[in-house]
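For this depiction, one protein chain was excluded, whereas all remaining protein chains were kept in their positions.
Letters are used for the chains, namely A and B, taken in the order the chains are written, and counting of residues starts over at 1 for each.
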Amino acid sequence: MLFDFAGVLVFLIFGCLFVGINLLLSRLIQTRNPHPGKLSTYECGEIPIGTGWIQFNIRFYVIALVFLIFDVEVVFLFPWAVVFKELGTFAFVEMMIFVFMLLVGLAYVWAKGDLEWDKPREVPAPELASVVDQPKLTEEMAS
Amino acid sequence: MTAFDFVFYVFAALTVASAVVMVFSRNVIYSAVGLLFTFFGVAGIYVLLAADFVAVVQVMIYVGGILILLLFGVMLSQRVTKVELRTGTLQLVPALLVVGSGLVVLLRVMYKTGWKEVPAAEFKATSATIGTLLMTDFLIPFEVVSILLLLALIGAAFIARKERKT
Partner (left out) sequence: MRELVSSVTSSQSFLSNLPEFVIALIFIAIAAVILTTVAAVLALIGVYLERKVSAHMQDRLGPMYVGGWHGWAQTLADAVKLLIKEDIVPRAADKKLHLLAPFLVFAATLAAFAVLPFGRQLIVSDLNVGVLYVIAISSLVVVGIILAGWASNNKWSLLGAMRSAAQIVSFEIPASLAVLVVIMAVGSMNLGEIVLYQEGGIHKWLVWKFFPFNLIAFLIFFVASLAEVNRAPFDIPEAESEIIAGFHTEYSGMKFAMFFLAEYANMFLVGAVGATLFLGGWSSPFGDFMNSGPFQVFWLFAKAFALIFVQMWLRWTLPRVRVDQLMYTSWKVLTPFAFLAMVGVGIYMII
């Protein structure tokens, strides 16, 4: 088993080495022409407004929390799945109790609306039409 | 010193160095990166202890869940780059005395104990054993864990919901 994990470690180190060598190579042969326009933050060509931080939806944090709980549950499911073939019905029933508890949790979070992302606000159609006043293309303009 | 010992010292050094970076860094995100490498070092040490399942689960839960949760929490809070993280040390000398005496006690215990030489652990796969034990010997703690996770889910969702309304 140590042999196998040694392989994993060597691969990680090789990944870092590969990236390192490529970046070094690039650093040797690249052009270097710093210019204030290039060094400023990119915002579709406009001058950036404010700092690089925006107020986030708290949904991100809630999703990460729910994910963590289910991740721990999945971790318990894996060793059970490995021995499931041998242990049979009794193990199945025990695990179903476990899964049922967590399905109750999922149902709770679902029903209370914690899994909802904020939907985009629907702008009613008349509002849009009044914003842009399209001039009609007349015969004189077309000719 | 065998290769095994060398690898152990490397991982131990990685863990301790990353923990030092995590504690003393002034930038929260740098601390988070230090935490990442600490988790990684601990996972390596688990592998050396023949606990392959626990090592992989360490990476999956700690790096893939808790570290991401921490990063999300840090990035959701305001002005995190401008806040000075270093809390001032209040009473330096008494703190040093207490910590120093604790260190001395620990070192004496470590060196004076008669550690038994256990034969080296067999490196066999642990997942099947863990699965069987969870279903047979440790069934009650296992089911209690499910209730604990349910409570954690409900509690966390409740707290996060309340904060959204403010």
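The rule is short, and it goes like this: a residue touches a chain if its C-beta (ideal position, glycine included) is under 8 Å from a C-beta of that chain, and two chains touch if they have at least 3 such contacts.
Owing to the predicted nature of the structure, the values given are computational and were not obtained by experimental measurement.
Across the interface with the omitted chain, subunit B contributes residues 3, 29-30, 33, 36, 52-53, 56-57, 59-60, 63-65, 67-68, 71-72, 75, 125, 127.
Seen from subunit A, the chain kept out of the figure touches residues 1, 3-8, 10-12, 14-16, 18-20, 22-23, 25-27, 29-33, 38-44, 48, 50-54, 56, 59-60, 63-64, 66-67, 70-71, 74, 77-78, 81-86, 88-89, 92, 95-96, 99, 103, 106, 110, 115-120.
Going forward, only the chains that are shown with their structure count from here on.
Averaging C-alpha coordinates per chain places the centre of subunit A 24 Å away from that of subunit B.
Subunit B meets subunit A in the complex at residues 4, 44, 47-48, 50, 52-53, 55, 57, 60-61, 64-66, 68-69, 72-73, 75-76, 78-81, 123-125, 127-128, 130-132, 134-135, 139, 142-143, 145-147, 149-150, 152-154, 156-157, 160-161, 163-164.
Here subunit A touches subunit B in the complex through residues 1-2, 5, 9, 53, 55-56, 58, 60-62, 64-69, 71-73, 75-76, 78-84, 87, 90-91, 94-95, 97-98, 101-102, 104-105, 108-109, 112, 114, going by the rule given at the top.
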